[in-house]
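Before I ask anything, here is the structure I am working with.
Removed from the display is one protein chain of the complex; every other protein chain stays in position.
Let's turn to chain A:
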Amino acid sequence: MEPPADGADLVVYAENLHKRFGKTEALRGLDLAVPRGTVLGVLGPNGSGKTTAVRILATLTRPDSGTARVAGFDVVRQADELRHRIGLTGQHSSVDLKLTGRENMVMFGRLYHLSKSAAEKRAAEVLERFGLAHAADRLVDTYSGGMRRRLDLIASLVFAPSVLFLDEPTTGLDPRSRSEIWDTVRDLVRAGTTVLLTTQYLDEADQLADHVVVIDAGKAIASGTPDRLKEIIGSRLDLVVRDAASLAAATGVLTVIGAGAPETDEPKRTVSIPVNDTSPSLTEILRRLDQEGVAVENIGIRRPTLDEVFLKVTGGASAGSEQMTSGKGAA
């Protein structure tokens, strides 16, 4: 973890959470921390414990051991006070399909003890602000998947939760709906909400999260900003030469300046090599290639995707396997 300097400003703080369901150990000592006003992305494969972690933090499940505080309240002992400050959107749409969008919003507002008129006003405001006003008086049953999820997300906004838990908010949505949900989340964060979201999609974490925690088999195995995590893999220099004959010369140049072993692909006429801060600049590399008579077709420095990070920290193809739980992240 990368605890911020001011520990008191951690809106979500979980330490050593354990949870077991029968023979399955869902959480095995999970730590999490989310500073105020930021987005934490919890990344992990199916069954890694993401949902269990969210359910514990949102007071739906009690941990077997470990402590967790959200917005300053203990999730077990002060669950009721805490519920006044959190919003939760689960994996399945949790709005009432047999009510209209507006009826849903008003009902949730009333359950948060707004007066009838205040709840109606708030519902209209939020539906308008998040682009659902046109469908407000239709049964949610008739909404598209994306609209349902959006309603689900904003249903928590009838009051202003200081922390919002989103459990895989875009799973199963089409690309357009996903980007709409992302816009909504960004809007909420700008308005001061702290968000903890779980996802299987690395681009989602990359898009939304200030910090990412990669969890596997119930433990955090890596954490940091998306940029920081990408440094685990490091950047790569990709070079495409015009003539396959110059591949050997090009490889020779890159081996000298690179930060690791080069990978050559003859049919594609490419050389790829890890680079780091001490590597020479791109101009310098081009100059040296020129000196050796290498005609360059394409050259570029590529930052790794979170997918590559994820595969690396979870042990490549065996993501989710037991062996990886011992792997310590680079945070």
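The rule is short, and it goes like this: contacts are C-beta pairs under 8 Å (C-beta built on N, C-alpha and C of every residue); 3 or more make two chains touch, one makes a residue touch a chain; residues count from 1.
The working rule: contacts and distances are computed from a predicted model.
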Name of the absent chain as recorded in UniProt (options "Ethanolamine ammonia-lyase small subunit", "Allophanate hydrolase subunit 1", "Succinate dehydrogenase" or "Transport permease protein"): "Transport permease protein"
Of A:15, A:74, A:187 or A:308, the one touching the omitted chain in the full complex: A:187
Contact partner of the left-out chain, one of A:16, A:67, A:91 or A:200: A:91
Touch criterion as defined above, residue of A:157, A:173 or A:309 at the omitted chain: A:157
Absent-chain contact - pick from A:68, A:126 or A:147: A:126
Residues from chain A at the interface with the omitted partner, ascending: 21, 52, 55, 58-61, 80-81, 83-88, 90-100, 103, 107-108, 110-114, 122, 125-126, 128-131, 139, 155, 157-161, 183-184, 187, 190-193
